[in-house]
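Remarks on the structure that follows.
Just one protein chain is left out here, and the rest sit where they should.
Residue numbering begins at 1 within each chain, and the chains themselves are lettered A, B and C in the order written.
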Amino acid sequence: MAYPTAPLEVLGLWTGWLLMLMIYSYPLYKENIVFRWAEHTYIAVMLAVNLVMMVTNVNRIAIQPMLQGQIHYIIPIILGLAMYTLLVADYRWISRYPIAVLVGAGFGLGMRGVLIPNLLDQVVSTITPPAGGAAMDWFNFIYIAIGTICAVSYFLLTYEHTGALRYPTRLGRWFIMIGLGAYFGNTVLFRLSMLSGRAQFFLQVLKIIPM
Amino acid sequence: MAFILLIVAFALFYLYMYLGKQGKEIWVRTLPAMAAIPEAVGRCAEMGRPLYWTPGIAGNLNDSTQGPQVLASISILGYIARECVRAGVKIDAFCPIPDALPLVEETLRTAYLAEGRPEEFSKDMITFISGQSPYLTGTLGYFQRERPASTILIGGFYYESVVIGEAGNTIGAFQIGGTNNTHQMPFLIATCDYMLLAEELFAAGASISRDPDLLGSIKGEDILKFIFLGLMTVGFILGLGNVTFLIDLLRM
Amino acid sequence: MSEVYKRELVYLVTAVITVIMFVEYFFLGTWQLAETLRTYATIIANIALGLGAITLVVSHAKKIQRRAAGVWAFSAWLLIFLAISFLSGLAGWAMTGSGQGNPMYDWFFRYVYTPLGQTLYPITGFYIFSACYRAFRARNIDAALLLIAGCFVILTNAPVGGAIWGGFPIIGRWFLDYGQVPGMRTFLIVGAFGMLAYGFRALLGRERGFYGEVAGGE
Partner (left out) sequence: MSSETIWDKLQNIDRKVFYWILWIGLMIPFIRPIGLPISIAPSTRDLYNGLLTLEEGDVVWINIAFGVSAWIDCMPATVACTKVILRQGAKLIVVGAYTDADLSWDKLRNSVPDFDQLEYGKDYVYLGYYTGGEAVVAQIASDIRSVFPTDAYGTPLDELPLMKEVNSVHDIDMVLSGDTGDWGDYYMRQWASPYGIPMAEIGIAMLASSYMPFYKSGLLFGISSSSRGGAELEKLIGEPGEATVIMDALSVSHLMVIAAVLLANIGYFATRGRRR
């Protein structure tokens, strides 16, 4: 991508660059007037974009089908508007109905969705012995099985972690820490790779390095 | 097999909820994060600063993964709010999920009503900001301007967890975190004083209520865990001998 | 009677929809009714955004009205900019049917909204750096294990790790492929248990905390 030449694009590039500096003034300096301005600008533009998306989405998935004869789409529109009764003290309770639909769909999909991938698949995967006979494969199998058993026992909430549970639960905590450490390390890659992109952009706009 | 698992789970939850109601004593391990809430509120009262609460922004209520976490967080908010009303501490609830707004408002309103101070409730306690990143900038700005003494980051989080957590640390806030999103747990552990990990998030509301009905379901969960631990142990031993019939059974 | 409308029927709606999702999953594969309900939920969640917008506008209007020190001017700017960008987007959509139909809105989208998103997401890079500094201290065995796993993975991901010592990527990859599995798998399992129990309580109408009621009927 070459450095833009059209005036509006150049203006846009510099606007983005300045907004970046305004936002980064928070971590690099402190909360200040330019950060506050960028903060409010962002809140406004994001809400505007989301509202426009809302209008286009509702039009596409509800209003257009309704106009084409699928009259039942009036139901979610009414339920959605029922949310706004929150603003009227006496009728606030009506807003619970649309929420009940959301909560029901969320729980229904959530509960049915965890049974196989989160529970059965995980148990099967834990107890499936390695296909080959390599010592390292067997070591990994034993490590994962014992680790998972101990770590799950750490989450027993109605039993004291003493007696027979003392060592498995303590060991379980260590396995959890290893998992979280690896995850943490991996996330460092993602975050810093994005920040590198910004550092690159900073230099590109100033034409210190090519775009 | 998934259907059998669901039925077994529901039967166990129901059985122990029933036993709980019948008077069977159910002991639940104290969750340090929940035990720390009075400390968090007390700190705000001492310093005369507000308490910040957020359920994260990971998803709407109808999102299968994030919705239940947001609801669990709002359940805990009820408890926090009552503690705050008693101590005269101002709550600033940052709720970036529009469909959860009525629940947050209702929860806060009920807490004030239950403590006999309905007139102190104000809608201004609730801040809505649309979108993950603006919500983040809004929170950062708020932290520096209002300097809450304690922050409660419990719910469904995405990348904002580490930024809010670190920004909270910068202003010296006492922080309690909690999430079931594996990808954010390391950051809440790193930045918060106390943390509700995975299942603890869902159990937290029940554990503080001391309601035998709710405690019973936690006991049911533990029995289910024992069944799984048993399955895994037996399967592991069989696996060492390359016997796989249990695997075939579970795959049915 | 009003309690029935205000509470019990609400819980019933939640329960019925949850059960419909189950029936579809276990017995029918796909069910038009369940699909329609999910579409309804998407529409409701979309429309609810307007409620959030009203909340936000009212709260900033109050700040302007109060002339709240240090913030009211920003609130005013927020409302003005919100109006300009929303109305230009809406006008563009009404005329062209495209979300980015208006040149002004398109410019805001490309050069204000987009760069701000690109800026905010990476800000975590700063915070994760200082979080590493504080979290990765070998205060006890727990923290030491977190530190060791984290550092090996960091040195695996960056090309420089392998350049320093060829063993870093080998050990780090073991942590990524196997070392982290027990912990991550456990979160999947116990998180699922928690959600099942919580959902079951909601299904029976016993988990009412999130409806603003005090759990346990205190």
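One rule holds for everything that comes next: a residue touches a chain if its C-beta (ideal position, glycine included) is under 8 Å from a C-beta of that chain, and two chains touch if they have at least 3 such contacts.
Since the structure is predicted, the reported quantities are computational estimates derived from the model, not experimental observations.
One chain is not displayed; in the complete assembly it touches the shown chains A, B, C. Of C:Gly50, C:Gly92 or C:Gly117, it is C:Gly117 that touches the chain left out of the display.
Checked against the full complex, the one of A:Thr41, A:Asn57 or A:Thr158 touching the unshown chain is A:Asn57.
Although one chain is not drawn, its touching partners on subunit B can still be listed: residues 63-65, 133, 158, 166, 170, 182-183. Think of the hidden chain as still there; on subunit A it touches residues 1, 24, 27-29, 49, 53, 57, 61, 109, 113, 117, 125, 182-183, 186-190, 192-197, 199-200, 202-203, 208-209.
Within subunit C, the residues in touch with the undisplayed chain are 30, 35, 38-39, 42, 97, 99-100, 109-110, 114, 117-118, 120-122, 125-126, 129-130, 132-134, 136-139, 147, 151, 154-155, 157-163, 169, 173, 176-177, 180-181, 184-185.
The working rule: only the chains that are shown with their structure count from here on.
Interface comparison, A-C versus A-B: the higher count of C-beta contacts falls to A-C.
Subunit A and subunit B have centres, each the mean of its CA atoms, that are 16 Å apart. With centres defined as mean CA coordinates, subunit C is found 5 Å away from subunit A. Within subunit B, the positions touching two or more other chains are listed as 2, 6, 60-62, 68, 71, 99, 101-103, 106, 129-130, 133, 137, 145, 182, 185-187, 189-190, 197-200, 203, 218, 221, 225, 228.
Among the residues of subunit C, those in touch with two or more other chains are 22, 26, 38, 41-42, 44-45, 48-53, 56, 71, 116, 120-121, 123-124, 127-128, 132, 135, 146, 184, 186-191, 195-196, 199-200, 202, 210-211. Contact residues on subunit B toward subunit A in their complex (touch as defined above): 1-2, 5-6, 26-29, 31, 60-65, 67-68, 71, 99, 101-103, 105-106, 129-131, 133-134, 137-138, 140-141, 144-145, 182-183, 185-187, 189-190, 197-200, 203, 207, 218-219, 221-222, 225, 228-229, 231-233, 235-236, 238-240, 242, 244, 246-247, 250-251. The part of subunit B that touches subunit C in the complex is made up of residues 2-3, 6, 9-10, 13-14, 17, 60-62, 68, 71-72, 74-76, 78-79, 82, 98-99, 101-103, 106-107, 109-111, 114, 123-124, 126-130, 133, 136-137, 145, 159, 162-163, 165-167, 169, 180, 182, 185-187, 189-191, 197-203, 205-206, 208-211, 213-214, 217-218, 220-221, 224-225, 228.
Every residue of subunit A that touches subunit C in the complex is listed here, in rising order: 8, 11-13, 15-17, 19-20, 23-24, 26-27, 36-58, 61-62, 72-73, 75-77, 79-81, 83-84, 86-87, 93, 96-112, 114-115, 117-119, 122-123, 125-126, 140, 143-144, 146-148, 150-152, 154-155, 172-189, 191-192, 194-198, 201.
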